[in-house]
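What follows is a structure written as structure tokens; I'll ask about it next.
In this view, the complex is presented without one of its protein chains, the others remaining in place.
Showing chain A:
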């Protein structure tokens, strides 16, 4: 197989898919690192984000790119609200109860999407977009935007965590919660801030999955395992690890069809997850939580 064929048909789609996974995995790793539980409603929150953008597109007839910021705000408010009503209420209980409740939230979110938008497959825009050719690399504009958007969003988040007072407080809360409280950091504010950011990341990952493929009520749920695999692969609690993990899982899924039947593509995430837990449970970059 010529090298360019590998790049165009396996590597580039892998990087695009990996970018979408990375956006979700960063959110998972934040919830894990700061709030200390596995957030199973993550995928369905992404579904909600994708459909919220669709709602804006159909109602106002605007471009999907205009709808993305709206979807981010909707998801951020939704995530903060879910935390206020459910997770915060359970915060004194064992973490496994919060994890199970997030599974319930996942089903509720999916039901809401199905009630409002139905169970059919939808798209943001009609018609086929042909890839452009850039020095032999065939790629669609929306795919370029997906990759760039992922690096920009994660880059902004990274700068926020490294440089700002509240970003540092989030890292402090993830590092040593007791000492953060002793330093006067308000637990409630950090929790709300975290959920706001997680909502934004979820909306982005759902939106980019939707714009590159199609919108289905199950779209987020099927992304949940690859996103968790990416977060664990990168080292739970590590933002940069989640990006690397997401890209690896995405590329592995897309290139796996070279060796195994396409129906088993989805099993790649599971295989990677198993392997990393066996060989290096702390992840590629040493995780802070597991």
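Please note the rule applied: contacts are C-beta pairs under 8 Å (C-beta built on N, C-alpha and C of every residue); 3 or more make two chains touch, one makes a residue touch a chain; residues count from 1.
As a working rule, contacts and distances are computed from a predicted model.
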Chain not displayed: protein name in its UniProt record ("Cytochrome c oxidase subunit 2", "Fe-S cluster assembly protein SufB", "Amino acid/amide ABC transporter ATP-binding protein 2, HAAT family" or "Phosphoribosylformylglycinamidine synthase subunit PurL"): "Amino acid/amide ABC transporter ATP-binding protein 2, HAAT family"
Touch with the omitted chain, as defined above, among A:56, A:98 or A:169: A:169
Selected from A:115, A:148, A:179 or A:274 as touching the chain missing from the view: A:179
Residue numbers in chain A that touch the chain omitted from display: 165, 168-169, 171-172, 174-176, 178-186, 288
